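One chain of protein is taken out of this complex; the other chains stay put.
Up next is chain A:
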Amino acid sequence: MANMAVSRIKREFKEVMRSEEIVQCSIKIELVNDSWTELRGEIAGPPDTPYEGGKFVLEIKVPETYPFNPPKVRFITRIWHPNISSVTGAICLDILKDNWAAAMTLRTVLLSLQALLAAAEPDDPQDAVVAYQFKDKYDLFLLTAKHWTNAYAGGPHTFPDCDSKIQRLKDMGIDEHEARAVLSKENWNLEKATEGLFS
């Protein structure tokens, strides 16, 4: 990898390690390999959001042209959010695309992602299904996002009703993740979800 990319990432790594947010356990970063091209980030779900109490793991790939081009970031932890794909974890965030600036750092990227969790932009969605639910049935969106936070990110809120519906589909031979995704998409209507799966 180009020298500047490596030396920048090394410096940034130190910066994150010294930062206030590490002390508060709100962000975390670790190396995946020795070449400094791939890192693992972690952000805590912001308070007063359906993601509160969850820890979300991120894949961070540093391009050779860093910092002239943004790092490639996606969620490894599954998450229900209008600007993040519930299937791939791909993120729709301007600073990770056209609005990237060379002065931004891994720390500011992680903090921006945390801010994105606190302030979704459903009019610029990455996941159209989630965005539609966010705008059309906000209560169900909150429930689904909290349920996903519990199921995948260690969040505190459990929803026995959701769990029993997922179990019903599992009993029919459906994979748990698929069952959860379909039920979430169908606003937890078991009939519609079953119909969608078996028709």
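Side notes on the structure shown:
By definition in this document, a contact is a pair of C-beta atoms (placed from the backbone, for glycine too) under 8 Å apart; a residue touches a chain by one contact, two chains touch by 3 or more; residues count from 1.
What we mean here is this: contacts and distances are computed from a predicted model.
Entry comment: the absent subunit's protein name, as recorded by UniProt, is "RING finger protein 11 isoform X1", drawn from "RING finger protein 11 isoform X1", "NADH dehydrogenase [ubiquinone] 1 alpha subcomplex subunit 12", "Exosome non-catalytic core subunit" or "Ribosomal RNA-processing protein 42". Of A:Met17, A:Val32, A:Val87 or A:Ala102, it is A:Ala102 that touches the chain left out of the display. Listed residues A:Glu64, A:Asp161 or A:Glu195: the one in touch with the omitted chain is A:Glu64. By the touch definition given at the top, chain A reaches the unshown chain through residues 2, 4, 7-8, 11-12, 64-65, 67-69, 101-103.
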